[in-house]
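All protein chains but one are shown at their positions in the complex.
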Amino acid sequence: MECGEPVEQVVLRPGMTVGELVAAMGRAGAYNGGALAKATDIYEAMLRDRQVTRFLGLAGAMVPAGMGRIVSDLIDGGFVDVLVSTGANLTHDIIEALGCRHYHGTVSCSDVDLREAEINRIYDVFLPNESFIRFEEFMQERFDALSSRGPLPVREFLSELGLALPSGILASAARRSVPVFCPAVADSMIGLQHWLFTQAHRPALDALSDMNDLLSLCFDARSAGVLIVGGGVPKNYILQGMLMTPRGFDYAVQLTGDRPDLGGLSGATLDEARSWGKITATARAVTVYGDATITLPLLVAAVRERIGV
Amino acid sequence: MECGEPVEQVVLRPGMTVGELVAAMGRAGAYNGGALAKATDIYEAMLRDRQVTRFLGLAGAMVPAGMGRIVSDLIDGGFVDVLVSTGANLTHDIIEALGCRHYHGTVSCSDVDLREAEINRIYDVFLPNESFIRFEEFMQERFDALSSRGPLPVREFLSELGLALPSGILASAARRSVPVFCPAVADSMIGLQHWLFTQAHRPALDALSDMNDLLSLCFDARSAGVLIVGGGVPKNYILQGMLMTPRGFDYAVQLTGDRPDLGGLSGATLDEARSWGKITATARAVTVYGDATITLPLLVAAVRERIGV
Amino acid sequence: MECGEPVEQVVLRPGMTVGELVAAMGRAGAYNGGALAKATDIYEAMLRDRQVTRFLGLAGAMVPAGMGRIVSDLIDGGFVDVLVSTGANLTHDIIEALGCRHYHGTVSCSDVDLREAEINRIYDVFLPNESFIRFEEFMQERFDALSSRGPLPVREFLSELGLALPSGILASAARRSVPVFCPAVADSMIGLQHWLFTQAHRPALDALSDMNDLLSLCFDARSAGVLIVGGGVPKNYILQGMLMTPRGFDYAVQLTGDRPDLGGLSGATLDEARSWGKITATARAVTVYGDATITLPLLVAAVRERIGV
Partner (left out) sequence: MECGEPVEQVVLRPGMTVGELVAAMGRAGAYNGGALAKATDIYEAMLRDRQVTRFLGLAGAMVPAGMGRIVSDLIDGGFVDVLVSTGANLTHDIIEALGCRHYHGTVSCSDVDLREAEINRIYDVFLPNESFIRFEEFMQERFDALSSRGPLPVREFLSELGLALPSGILASAARRSVPVFCPAVADSMIGLQHWLFTQAHRPALDALSDMNDLLSLCFDARSAGVLIVGGGVPKNYILQGMLMTPRGFDYAVQLTGDRPDLGGLSGATLDEARSWGKITATARAVTVYGDATITLPLLVAAVRERIGV
């Protein structure tokens, strides 16, 4: 057993950049601050390596919390090759792209009063019901317009949505031809809108045919890296895809608020993923435990500072 | 502001029953111990009320942890009208039903060594790779046998699987005609097996048509109750179903290891769900924070003691 | 790498005892449910082994939550040789012994309104201010009565308090001559009362001389075991005591709601304690993560069932 480098006490400086702060956290090197700095190293390496297919998994209510633009900017910057998202994040992305907004709220309130005021609560974020009316109009109109092409793979449908939207994750992905997968689309407002549409029309979506595309991307990757925000379905879907191939991920960064001892995949360590072969024995991998509304901006700002774009 | 009943100090007695213990925790009434006792009251009321359609959401790696039988016994006892599960729990249910086993393991080990030994780790549970070989044989054989019926709704397919298995959650559900929904089926080994099947055959599954059935169950319920184990897709899928109806859940019990302040749905309070109308303004609802390998057996053993079956 | 015993699915039975439930959780053997069953094995062995000096560390607001009687009953049963507690638990123990009560409350309330109603909140437990008036009378009277004996070691003072009280942890400990240590006595209402007393009198307490006694107990122990409830000062104080001796704890069970990755001692694994020599290389040790209002009653009820008293 040997000691590594000495822990350097963090020295702060007024006006220091995020990259400088994270570098200081890396020289300290302890707990989740140290893990975040290591994540920055790995994510930087993964973005710089031209051979790597870069996956991004997005779970948790990130768009309502203002984290969506970080993702769309990563896409615009060419740093995402494959996006796998929960349906909820895409729903809220569409809502924002349609010009509706999420609002600062509070947890110290009566949810029954909120119900009467037609405001939906996501922890301390408020979202008025009227957003969903606008969302419904848009979605029904899109299903109507696209249904003639027969049941579309979800990925293709999401790309069409993106092309019809002025901004946001789906818009950026569509413009840059970055595939967006939503394996649990049924479990979202998008799925509910599709159900509504099918009350009077034939199905417009095909939820399973996407797997072929995802698996092809996994098989075709010369090397692969993944940034996992929040666990959930996207984490598992991305990792299981690679599981089918002869190789695993070479780079993996996970930002999660869960904990490993409960056994659930969202909190599971990436070491555990090595036993399955989802990531390689020698992969550079790290988990940062904490709220992604803090760790994601820190990580991405620091990496973008290093890369310079 | 007024105080409620006095906190009664918990008195333990050698040989006391689980129901007696939970009753004592209820008289103490504090923190998650108090919440668990309250959950027992609510779940008992929900099971005794003949008007209630009882939903069960199952997420987290519960079957590998030995919690599957609690669910299948609840189904056999007639206490579940609708089950919504992650694909993973169903995968592991099938594996156990096929006679393969999960094993006691440890977290203090090298995952690279485990990989070489062809053992997959789920926290401190080990699962040999060979289980997946047996699983694959079974699944491919079933897809083959059923594909002539055209793409089957997932729910129907899962029912067929259950009929072909001797025991477990799917078997119990199939025998009692309890519908099992798996809205994120693509995100599981079942989904991967289907993908494998489709490399040489036409699709055997239709992932979206189930929503109609779930929504019908929601609309038809005179009253509704839900036991949510572990959040995830099942929690949201069940709650969003009721969201479309004019009413919400009247009873709701949630067992989760997450925390609300991260904004994710898995850790969100049930009060938050009132703002959306997913549960009614007057619904009896409680969240118990903790590991479901402790809280689920406690809850169900206590309720079954009260109900007497 | 090898697998251990197969995971046995938990079978519940109406009217089963707590010991039977924990045994079933042990045969399942996963996550914190498995850890709790292992803790029961270790705690049973520790209580049965006549050579062992049994330490108990008590932190967290356990008495307000109704967990105090579990501790006093363990003391009455002869299962505790040394108790180390936070001052807060002893304060609330005195309050209950004086006939004041804690009350069922709620988190969904205005703390400003509570303030006006002179009710103090501990999560969902309410405690009226008047309890502290009764507490003050008792404490000042005791300081007055005992101050003639010069500054008393805290341990001795707590024993005198126990003799003056009809029931509770301090009363049980005093009657059975179980030493009670409170290393952070200043950090509690007891400390504040002492400060108040010293405004007009000479100090009645000596906070540091207790260490000699604790260290003697550590040095004299032929073998040592510890049950740690909640981390904090008691955990560290007990472990650091043994650190000074040539040996460490042979048995250790820890119930905590914290997590290891934050670096704090309360959430630290017991394996970490091996590196320090606080517990022996071969010690039987386990941590159960979760709310002690659930895990403590479960653990103690199961062990008492096995031991039969």
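Per-chain residue numbering starts at 1, and chain names A, B and C are given in the order in which the chains are listed.
FYI, a contact is a pair of C-beta atoms (placed from the backbone, for glycine too) under 8 Å apart; a residue touches a chain by one contact, two chains touch by 3 or more.
The structure presented is a predicted model; accordingly, all values stated were derived computationally and were not measured.
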Considering the complete complex, which visible chains touch the unshown chain?
A, B, C
Of C:R101, C:R121 or C:R247, which sits in contact with the chain we cannot see?
C:R121
Among C:I133, C:M244 or C:V309, exactly one should touch the missing chain; which is it?
C:M244
Given A:N32, A:S159, A:S172 or A:T280, the residue that touches the chain left out of view is A:N32
Of the residues listed, C:G60, C:G168, C:G225 or C:P297, which one is in contact with the missing chain?
C:G60
Against the chain that's been left off, what residues of subunit C make contact? List them.
59-61, 64-65, 88, 107, 111-112, 114-115, 119-125, 183-189, 191-192, 194-195, 198, 203, 205-212, 215, 230, 232-233, 236-237, 240, 243-244, 257-268, 271-277, 281, 291-293
For subunit B, residues in touch with the removed chain
30-32, 35, 259, 261-263, 289
Which subunit A residues touch the hidden chain?
1-19, 21, 24-25, 27-34, 36, 64-70, 73, 96, 101-106, 108-110, 113-114, 116-117, 119, 122-126, 128, 271, 289-291, 293-295, 297-298, 300-301, 304-305, 307-309
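Basically, only the chains that are shown with their structure count from here on.
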So that we know how the chains sit together, what is the shape of their touch graph: line, ring, star, complete or other?
complete
For the two copies subunit C and subunit A, is the contact made of the same residues on each side, with over half of the numbers shared, or of different residues?
same
Give, as an integer number of Å, the spacing between the C-alpha centres of subunit B and subunit A.
25
Distance from the mean Cα position of subunit C to that of subunit A, given in whole angstrom:
43
Per-residue overlap in subunit A, given as positions that touch at least 2 other chains
259, 261-263
